[in-house]
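My questions all concern the structure below.
Every protein chain except one is present and positioned as in the full complex.
The block that comes next holds subunit A.
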Amino acid sequence: MKTTSLTMFAAALLLLAAPVVRAQNFLEGGRVSGNFQLDAQVYRADSAIGAFEVAEKMRMNSFANLLYTNGNFSAGLRAESYLNPILGYDPRYKGNGVPYWFGSWRNEQFEITVGNFYEQFGSGMVLRSYEERNLGYDNALKGAKVRFSPTEGVVLKGLIGTQRYFWEQGPGIVRGLDGEFALNDIFDKEAKYMTRVTLGGSFVSKYQDTEEISAGPDELLVLPANVASWAARFNISRGGFAIDGEYANKMNDPSAMNDYIYKNGESLLLQTSYSTRGLGVIVSAKRTDNMSYKSKRTETGSALDINYLPALTRQHAYALSAMYPYATQPNGEMALQGQVNYKIKRGSKIGGKYGTDIAINYSRITSIQRDPLDGDTVPGGAGTAGYTSPFNVFGDELYFRDFNIEIQRKFTADFKLLVSYVNLKYNIDVIEGHPGDPMVNAHIFIADGTYRLTDKRAVKLEYQHLLTKQDEGDWLQFLIEYTVAPKWYFTVADQYNYGNPDKDRRFHYPAVSAGYTYGSSRLTLTYGKQREGILCVGGVCRNVPASNGLTITLTSSF
């Protein structure tokens, strides 16, 4: 690991330093910018809530990005350090290094990148490399990428690489081609047509050497070394209407994720929306069947994903409504979602002086129907074609359902209030893998009011209440926040599991927090207890263990 990161670092340095050596003129137009973040957690053992003794007492994650740009050229690197990684991060992150560097050149038509990069084809159903540092996710590709736009309205992309696997690279080679054609920009130069049409297609394939995987006591599987996938997409819009969709298909890809079956995978995403000033409506539907796609066939965790299967659920922002977040089931799901945003006009009788925002959202996700195959000795077992599945039939098992409504209104220049109700059904057995646990049915009530004391000082009061008979029972959360814009905030909060069926586990999770922002630098301190649970940022989630102690976060951008 050490030598590879050193080599990469040297290469990155060369990229950065080469212009200095070669040409003073080149340097003069250049600029360095960057950002960094440091997270530290000091742990106290608290056996009651399940926070165990941490030998180091304090753990720290940090990273810094440096970016050099000069005209059409840019280069960058990211140094990372996890010593030892904060609890909840994959322990395989332990270490120091420069896992990300790139050099890139572009003009009107071309963009060429070497090194590490992030890329997405269409909605990402066959390819998406991305990072969410705050959750420890990074499947950056390392290799080369070319983007070519021969004429307006046409974008062609090609790439090859391997994926980041903590401090190493995954074993599979990922190769991809993508084309997108905005028909109006190509053929309709005078913009005569009101309807805009964009078409696109992708081809992605992975190569991984075969290895010996046994299907039974004396049967070895014949594994495909190359797995191809493709996707086609469209987007049509006219005025306030839009409809878009993408279909993806993946050839047989026996892996630990699908129990080594040889069935092809497919996924279809359809979305249609209508919006006009003050009203937005969107309806989405998705079907996924056997679409886990990783660049290592034995990987079962969240690493080395080649593709991205978006969950069609709302990403909740309040602690208790985000307590039971849905995670996409790559092996199969049927999903439906609808959302309406409506603004009752300012100055109207019902809308009030400043208007009232209403948002209603519904989503429902079930299994797909799976019919056993005739002839297979072990239906659904390793080495077989697995099962058949009718495309348009919903399965019997409910995975997730969410109905929520949110109303926000500014009553006076100084006071605004948000109220929300959420009803969730959460299949804890399927989503978290807790066999036998009953479906969680939760009602969540939220009220969030902000009162401006002066121009720059405000107090916010938040009340959240989660009622459920399953899992850990009822929860209550209060939060009070005092802010002095634009620099300071102070928060006191308590989460109380008062309804836990086990009376000895009715814990409080109090926490105090303060933050100071100076331009683009920010320091936050939090002291208190954190419950075990799922932390989500941008719809990507990870489990965090219970903890008791101090958390420090320092970020800056320059």
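One rule holds for everything that comes next: a residue touches a chain if its C-beta (ideal position, glycine included) is under 8 Å from a C-beta of that chain, and two chains touch if they have at least 3 such contacts; residues count from 1.
Assume contacts and distances are computed from a predicted model.
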Which of "Methylenetetrahydrofolate reductase", "Thiol-disulfide isomerase", "NADH-ubiquinone oxidoreductase chain G" or "asparagine synthase (glutamine-hydrolyzing)" matches, in UniProt, the chain that is not displayed: "Thiol-disulfide isomerase"
Which residue of A:92, A:106 or A:542 touches the chain not shown here: A:106
Touching residue (missing chain; options A:84, A:249, A:273 or A:423): A:273
Chain not shown: contacting residue from A:458, A:511 or A:546: A:458
Touching residue (missing chain; options A:252, A:315, A:441 or A:513): A:315
Option from A:58, A:155 or A:285 whose C-beta touches the chain left out: A:155
Touch residues of subunit A, complete complex, unshown partner: 2, 5-6, 9, 13, 16-17, 20, 27-35, 37, 64-69, 74, 76, 79, 96-98, 106, 118-120, 122-124, 128, 130-131, 133, 147, 149, 155, 182, 185, 196, 198, 235, 237, 240, 242, 244, 271, 273-282, 284, 308, 310-312, 315-318, 339-343, 354-355, 357, 359, 408, 410, 450, 452, 454-458, 460, 483-486, 488-489, 515, 517-522, 536, 538-539, 555, 557-558
